[in-house]
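A single protein chain has been omitted; all remaining protein chains appear in their positions.
To keep things simple, chains are lettered A, B and C as they appear, and every chain counts its residues starting from 1.
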Amino acid sequence: MNQAPTAAFTLDPDRLDVQLLDEITVKFAGDSGDGIQLAGQKFAQLASAAGESVRTLPDFPAEIRSPIGTLGGVSGFQVRTGVGEVHTAGDAIDLLVAMNPAALRANRDGLRANAMVIVNETAFTSANLGKAGYTVNPLEDGSLRGLRVFPVQIGKLTRTALKGLPLSTREIDRSKNFFALGLICWLFPHPKDEIDTWIGQRFAASPELAHANQRAFHAGWNYGETAEFFVSPLRIGAGERMREAGLYRFITGNAALARGLVLAAQRAELQLFLGGYPITPATEVMQELGRLCTPAVRMFQAEDEIAAIGSAVGAAFAGALGATSTSGPGLSLMGEFLDLAVIAELPLVVIDVQRAGPSTGIPTRSEQADLLQALHGRHGESPLPVLAAASPKDCFDTVVAAARIALRYMTPVIVLSDLSLASGAEVWREPECAELPPLPVQRAVPGSEFRPYRRDPETLARAWAIPGTPGLEHVIGGLEKAGESGAVCYEPENHEQMVHLRARKIAGIVRDIPPLQVEGDRDAKLLLVGWGSTWGPIREATTWLRREGLPVASVHLRHLNPLPADLGPCLRRAGTVVVIENNTGQLWQHLRAHYLLDLQRLNKVQGNAFKVAEIVDHVHSLLETV
Amino acid sequence: MNQAPTAAFTLDPDRLDVQLLDEITVKFAGDSGDGIQLAGQKFAQLASAAGESVRTLPDFPAEIRSPIGTLGGVSGFQVRTGVGEVHTAGDAIDLLVAMNPAALRANRDGLRANAMVIVNETAFTSANLGKAGYTVNPLEDGSLRGLRVFPVQIGKLTRTALKGLPLSTREIDRSKNFFALGLICWLFPHPKDEIDTWIGQRFAASPELAHANQRAFHAGWNYGETAEFFVSPLRIGAGERMREAGLYRFITGNAALARGLVLAAQRAELQLFLGGYPITPATEVMQELGRLCTPAVRMFQAEDEIAAIGSAVGAAFAGALGATSTSGPGLSLMGEFLDLAVIAELPLVVIDVQRAGPSTGIPTRSEQADLLQALHGRHGESPLPVLAAASPKDCFDTVVAAARIALRYMTPVIVLSDLSLASGAEVWREPECAELPPLPVQRAVPGSEFRPYRRDPETLARAWAIPGTPGLEHVIGGLEKAGESGAVCYEPENHEQMVHLRARKIAGIVRDIPPLQVEGDRDAKLLLVGWGSTWGPIREATTWLRREGLPVASVHLRHLNPLPADLGPCLRRAGTVVVIENNTGQLWQHLRAHYLLDLQRLNKVQGNAFKVAEIVDHVHSLLETV
Amino acid sequence: MTLPTALPEAGSGPSREAFLSSATPRWCPGCGCFAVLKSLTATYARLGVPREKLVTLSGIGCTSRLPYYTATYGFHTLHGRAPTVAIGAKLANPELSVWLISGDGDALAIGGNHTLHLLRRNPDIKMLLLNNQIYGLTKGQASPTSPLGLHTRSTPFGVSDPPINPVNLALAAGATFVARVPDTNTAMMEEVFMAAHAHRGVAFVEVLLNCVTFHDGAYQLITGKDSRAEHSLRLQTGAPMRFGRDDDRWLCSDNGRIVVRQSATAPADALILDPQAPDPGLAQQLALMTPPVLPCALGIFRQVQAPVLAEAAA
Partner (left out) sequence: MTLPTALPEAGSGPSREAFLSSATPRWCPGCGCFAVLKSLTATYARLGVPREKLVTLSGIGCTSRLPYYTATYGFHTLHGRAPTVAIGAKLANPELSVWLISGDGDALAIGGNHTLHLLRRNPDIKMLLLNNQIYGLTKGQASPTSPLGLHTRSTPFGVSDPPINPVNLALAAGATFVARVPDTNTAMMEEVFMAAHAHRGVAFVEVLLNCVTFHDGAYQLITGKDSRAEHSLRLQTGAPMRFGRDDDRWLCSDNGRIVVRQSATAPADALILDPQAPDPGLAQQLALMTPPVLPCALGIFRQVQAPVLAEAAA
């Protein structure tokens, strides 16, 4: 494979002043108890506060608890920060902080050639080396050739710095992530005093800890300043750092989904009701809503996923925006209720944060393999809209779009996200509620001719007859009904009409889909097509390939059902179309059935995102053979 | 629409001897308490005993209990019997027995021109006429013009015949179905004495009732003989009535599924374990197995469908052939366990007797709309084989084929049937167990190198390591595993390999699929394609069209995943392909995605089967425009 | 919650008919459902709750058809899942008076878990379990309450799984209001339904329902004219529990077990049910009493105040 094609980090050993970089990918790695996530997150926040574009991606151990020091127990936090286009967390690591041998080993293959590696030398004991599976110390056997390795006695220096504090050795050792953070913050550099204050606040509950962590942080900073072997501090170049005014914050995909639901409901002047059941990697959506709990936002932890969606259906019946969030195994349990919501025509947003399957699969790895289930995983003719989010912050826009469709068309909508979006984060400006376009809700009005399923002639949606309203009493349910009165109806022709009506209603949503945004030349010979989290790598690959002067464009689909009206022409225009997915070709199959086009595909089912380079390489090889 | 194209029944009023017919469609209809099903079934059995080809189809009221005498309360039993090809229960009724006005009204539109209608005049009271929605008596207002109506005082004559018996009027009135049966049996005629004996046996528990029914039967018979207005008895012509020797019996699709499971397990020398939960129209599969209960056949009524399939998975783990039977709503609950069976690689047969959906839909109507769910209704990449049965007796062969695949490939298999097959019946010779081709099971053998997922190089299936066997102790589960050892494995490349391996294993089943049987000329310009219960009408339509000299052929798919290897060439050979389904085009979509061919489709989603004439008409119109 | 807790008398307010829809009930003639529909709509008429604030919800089954015959808001949901829908509706709109109709298969087979969690969470929802000890709609299979040995379409050799006692289960689940009534006594049904409504929190009422078609006479001993005095016992608060044709049989306690003593006056160890007892232990023992050994207890087993779901979490 090529080296990653984005502006690679190169350290110029001859320069002693601050070095300007376009971007850099930094990874903190250590044992899961090492405070890696916190250090990584803080570093990302600092970069973002400096106006940089940032994308982060944590990786957690797959197992409950792997023994300390083993490969299985390594936790990591990757941060890519830059001035330009930063839509992935980085193909390869430019700068690794490895707190123990296992952390080094687990990330060895992810390092770019010539990358900087800061290792906590204190942890490179023979016991730890053994646990990580090293027979020889990699710091000594030359196996790290081609890397710039900086061994630092992080553990020892932290102990020295904290000597005399009223803390146990174990407690003192827990501060070493702050030493590492200090060192890295010096390297960039980031504003020391602010970080100091932040540590104080963060550990306000325990002043001793706050103090210890601050000391460790300063020790790390000072080490950077005084140690000889760091050539010079780095700085991300001053690119287009302009941002709209507003409140910016780091947001994960899951938090963005939660915020999106809240704001959509607020804009529609409805209560939001989310029924949920914990499941990795979707749990944070419900947890986030649990924290946001107000009279207008209600989170209900149900006894299982069936009850979760059932309660959301009940809430939708009673006049709230109903929602639920889950992952694949939960979605597999929700088919029957989705069918009910389809036939009863209730507004519901169902979020599936996909993970690697089938079955329990690999719960801590990402995948996009629930698309066909979202499209077809219900008995009977049961069409419903399916949308997918492209990036952590796009989770917000996508779920708002889904809520809009649910309410306008009185239908359940499935929103697909995945683990890489769920835990990945980027900087996002939270909009005011009023900034969202209006989200009108069509309520039924009492009158002598009230019919619960009278339809809007354009959208074919019924008006919502909400319990509590005098004069609209009626019964809904899962039995086939007459199209306007809603009365149970077993007539053969009526059934056929209703099947077609439900299909037409969903197909008609196409009128609300904005035109496709083609990245690159509309007439490019080669078109890359993606959906969901492949957006980042595809987009960066497109930029890269176009910079190379190659005739490549890309489109990304938020709407998977119905498909955008202009997608067919767009696909037909291109000579070659490559559908890029983290599955074996589910969108590819869907598009073939729709357009009868002989599309190509590029698939990866390894529980992690595409590297930009993988896509670039694939296109290179295609253009060679074409 | 055309008149039905099969050999239509015409009564020649000028002939006084027995009239020979090729075939006839008879329907018994009355209130659900009128004993219609019993009379219809007996008539069908008699026809079959006479060596005729018979196909039956009951229709039950959709509601729990509609008020007596109303349209909703009408129950019917349709019998088509003939010497030639009888693969449907008939497009139109040649002879209707209507026990009350509602029964007449409900079947009015189903009558062929010139059909015979025997009505129970006694029931044509103004009260009953009103309940059926008639304002004027149809027997008097000329609205039955074009039919040969025979009003018979069935109710009154039955009372007269049974006068003096120690029975209440209500009990006496319940015998009137036997009067009707007697009349019809005379008309054909069927052997009087045998029927008499059968009644005696059937009501052996209550000699009074037996006696009353016998009397009513004879009264009906005698009425036929003496009443003037029947021109002459009918007889189905002597065609190819030859049958292989053996035990023949009428079998519904559901009973055939149950028998098929039993025999497949017996042939494989395994225990059969079916976990079930009642649901229309699948309940009889589990009930039938409940009756067959032996140490080798175990039916377990679970608390819901999840538990039903869960118990079947457990049984499969423990070394039995696991099975479950349900309908759409139940299948929607089984996705998660199907996924587990896919990844754990356990042999399981899952039967879905489809009904009209979505959601509760119309539980008493038929449909074929669960195909895409069967193919895709699970999270993750979760391929499994899908088969469908074409006729009631084909349910047997299909489920045996499914069991064979499940055991040979260690995989769950979905078998699709539908309501029209489930309750429809035809004559079937039950094979001896030894007549089935062997059904070998590959068992793991203990040894120092035992690995629970070691695979057969051809089928890629693992050998079955059955609990209780010393030396094969191992743990299976839903987490991703290494392909041979079965150890939990989160390696990215391993996961991708396993996803592809599972896909290849299922795709490889194609090697076991027999060549397609093309009905008609292999090079015919127009090819009809169907699956499941559309087989009957498609096949009869093909015959009809070919008799007309039109260039039409048809193929029918038992295997929906993987698709037969020779299907692609077959489709490409035809100029025009029409995919005919009782849904909006699910196989059509599946085939488009697979073959990128611009196929046509003919769909009907009205809860009942295609008429032969509908297909014939459609082809006519196509050939005109072509 | 704005529902009044002072309940109007029968006869005042709107008529029962105002709560009946125009649809004709489609149950078998003689089905116990008719009586339940009657008592429920009569209760609705007395509640003083405006019709639009009433929601009648159900699962799937014969009994679950009931909402179609009321003129309130209604939702005929999925088999076994109505409790989940009810909770969502109630939490989204606490002003609604939510009545959940369920069958024994619906509530205890496929829906057993949702029933359990509904009851333990104590939302202000009223659940009627119409227990005919059979699957009616699917034509006569064994349900989790079918008695041992019963021959049904799915148990040709007789039921072998011991039946669930719904009242005992509801008590174990922590339900704050638990009662049992026979479908033959519309007055008792109405009285208990009214009390259920007045109770703030979840109310669980088992209705002993006769299915004439598939399990006729299931409650003959308990409801039959000749046998009911000997085989049923009306729970009364605050007084020693007695029953029998001559009201001379008393429930007494013997090392934590219930025994019957015959006596003209209450024996010293005669049991008194306190529906507000700190734990439901005694109520659970009473729930388990089964004819012909012990009389079937009818009426209110438990009625305690506890935080209500919506309020608890708000």
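Please note the rule applied: contacts are C-beta pairs under 8 Å (C-beta built on N, C-alpha and C of every residue); 3 or more make two chains touch, one makes a residue touch a chain.
Predicted model, so just to flag it, every value in this text is computed and none were measured.
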Within the entire complex, the undisplayed chain is in contact with A, B, C
Full-complex touch with the removed chain, picking from A:82, A:329 or A:585, is A:329
The one of B:476, B:501 or B:596 in touch with the missing chain is B:476
Where A:77, A:124, A:277 or A:428 are the choices, the one touching the absent chain is A:277
Where chain A meets the left-out chain, the residues are 63-67, 72, 277-280, 283, 286-287, 290-291, 293, 301, 303-305, 329, 359-360
Omitted-chain footprint on chain C covers residues 109-113, 116-117, 120-122, 144, 157, 160-165, 168-169, 171-174, 253, 255-258, 271-272, 274, 277-282, 284-285, 288, 306-307, 309, 312-313
Absent-chain interface residues of chain B come out as 271, 273, 275, 293, 295, 298, 300, 302-304, 306-320, 322, 336-337, 340, 344, 467-479, 487-488
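The definition used in the following text is that only the chains that are shown with their structure count from here on.
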Contact tally winner between B-C and A-C is A-C
Chain A and chain C have mean C-alpha positions lying a whole-number Å distance apart equal to 48
Expressed in whole Å, how far the mean CA point of chain B lies from that of chain C is 40
Where chain B touches two or more other chains simultaneously, the residues are 329, 359-360
Check: chain C positions touching at least 2 other chains come out as 60, 76, 78
